[in-house]
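With one protein chain withheld, the remaining protein chains of the complex are depicted in position.
Lettered A and B in written order, each chain numbered from 1.
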Amino acid sequence: MRDRAGKSLRLEEWARRDSILHRRDARGKILAAVVFLIGVSTTPPSSPFAFLPVAVVLACGLLIGRLPAGEILLRGLVIVPFPLFFGLVSWLENGNAGFASALVTRSYISALTVLLLMGVTPLPDLLRGLRGLGVPAVLVMVLQSLVRYLQLIVDHAMRMRRAASCRDAGVFPRRSRQSLWRRASGALAVLFGRSYLRAQGVHRAMVARGFQGDFVSPRPATFAAADWLFLAVVSTAVVLARIAGSVRT
Amino acid sequence: MGGKMKSMHIPDGILSVPVWASLNAAAIPGVGLAIHRAKKGISEGQVPLLGVMGAFVFAAQRMNFPVGFGTSGHLLGGALLAMTLGPGSATIILTSILILQALLFQDGGLLALGANTANMALIGVWAGYLPFRLLSNSNLRTLGVFAGGLLSVLASAAAAILELRLSGVAMSPAVIGISSGVFLVTAIMEGLITVAVLQAVERLNPGWLQAPRGVPGRSAGLLVTAALLMMVAGVLYISALPDGFESLAAKIGVASRDQIVWAAPMPDYEIPFLAGDWSRKAFAGLGGLVVIYGICLTVGRLLVRQRSA
Partner (left out) sequence: MSIPVIDVRGLQFTYPDGTPALRGVDFQMMAGECVALLGANGSGKTTFLLHLAGLLRGEGDVRICGLPLSDDTLPEVRRSVGFVFQDSDDQLFMPTVLEDVAFGPMHQGVRVEESMRRAREILVTLGISRLESRAPYHLSAGEKKRAALAGVLVMKPDVLVFDEPTTFLDPPAQNELAKLLLELPQAKLIATHDIYFARRVANRAVFFAGGQIAGEGPVEAVADRFHWRLD
């Protein structure tokens, strides 16, 4: 978990930097990422170089966003086992190497795209952007409070684990599996209760400050000309890359 | 591989366009309905509760339960949430978790969000809830809880395998068999952990459970549970048949046609961007997605207006 927390911290740090991409409206960046992902998803594996054009577009994004390319390329690798497994399985079954390697390439490029999006967009802005694109207010508020209380609850779980391992150090040299189960489920139940009470406290604080059941969300900023231009440029680049990628050589 | 297989968060780039597009089209109104129901049926205090419980699931997944043979498992949580907070709330929580996992940890893709939501937040939640609801007032309640945990994992996994097969991923019967074994072990774990945690929560404070516990339409529930079981069995069976899926997929017209082998290069240049059979289908799928998005937005606005009027 510490590893995971570190990962999201790294994203936060990148997102606080400044570049042309950082300054774009979050809605535009989300749409651009989706357009790009659709481009990747529809590129047929007609040649080993089919994905080169979209990769070039992506590389431009990383460069313009002033993100550490090496680190992002490395981080994107976390998703490779999944497509690699199913690619290999599929290849062994029907001998179609092109399809198998397309799975891996597409997944990897798609993961890098999400990293690029998150690297140039702070999470709170991104969630507001989702609201602006029509995601229901309830879902966005749930996302916001999930993000807000995630670290708090995880820290709590960690403290409980530490306390538990201190308590029985050396006392039960051979703990039975049953007692371990009982302890783990008891700990989760306590954590469930703590979370429940935390939610009650939060709700109480919201009500005390005038919340009456309906959320008011700030009106999103206007979608500036520069944001339209950005979206148009990305879309054009994707279409061109997509055409270039499907030329069979 | 184990960790990935257990959770089955499908990344982008694996599902074919018709598959991910139609699953997005199915998941968006599905989640929308859950939100609408949740808004209507429960108190205003629910929003922070859903968020904090989402955080609880993240934390709970770090708590290890020993399985034996030096390995351990952990709670996935869909069934537990459905049983404690109700299926509508569970759907909203799991959808939020999937969105954050995709964004922050690249666990599952963005275009595949519809597929993952359908598998885990809709199918998994209802598969976990129905057996529980069905048996909740009888003396087989514990069995219902176990079956809920078990079925939620099995149904999610079966749906994921179905989607992969429809997308053209070939799997030999041996692979299907081994994966089914892994899923079965994970599912049994989920059932046992769900029973243990639910009982412990009830001992601490029964007031924390919010799900309605009345007697449901029993026959309807039985029917749905039976359908789920048959779906799981059916998917695994058809998946294991050689060519079972290719022919099925071709019949219902969702097979991905981009399986061009490199060893047979085309002699001439062509730009199949808007010409190919698959791309027409892809664009039809995307068009459908845009239409669904528009409908949901409009319906959502209308509902909001109605509420405030």
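The rule is short, and it goes like this: a residue touches a chain if its C-beta (ideal position, glycine included) is under 8 Å from a C-beta of that chain, and two chains touch if they have at least 3 such contacts.
Just so we're clear, the structure is a prediction, and the values are computed from it rather than from any experiment.
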Missing chain: touched chains present in the view: A
Option from A:68, A:95 or A:201 whose C-beta touches the chain left out: A:201
From A:7, A:148, A:161 or A:183, residue that would touch the chain that is not displayed: A:148
Candidate in contact with the missing chain, chosen from A:91, A:181 or A:211: A:211
Chain not shown, touching residues in subunit A: 123-124, 127, 144-145, 147-149, 151-152, 198, 201-202, 204-212, 215-216, 218-219
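Assume only the chains that are shown with their structure count from here on.
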Between subunit B and subunit A, distance of the C-alpha-averaged centres to the nearest whole Å: 18
Subunit B partner contacts - residues on subunit A that touch it in the complex: 1, 4, 7-8, 11, 33-34, 37-38, 40-42, 44-48, 75-76, 78-79, 81-83, 85-86, 89-90, 92-94, 96-99, 102-103, 105-111, 113-115, 117-118, 123, 126, 134, 136, 138-139, 141-150, 152-154, 156-158, 161, 177, 180-182, 184-193, 195-196, 198-200, 202-203, 206, 211-215, 242-243, 246-249
Residues of subunit B touching subunit A in the complex: 1, 4-5, 9-14, 17, 20, 31-32, 35, 38-39, 44-45, 47-56, 58-60, 62-66, 68, 75, 84, 92-93, 95-97, 99-100, 102-107, 109-111, 164, 168-172, 175, 193, 196-197, 199-201, 203-205, 208, 258-262, 265-266, 268-273, 276, 278-279, 282, 286, 293, 296-297, 300, 308
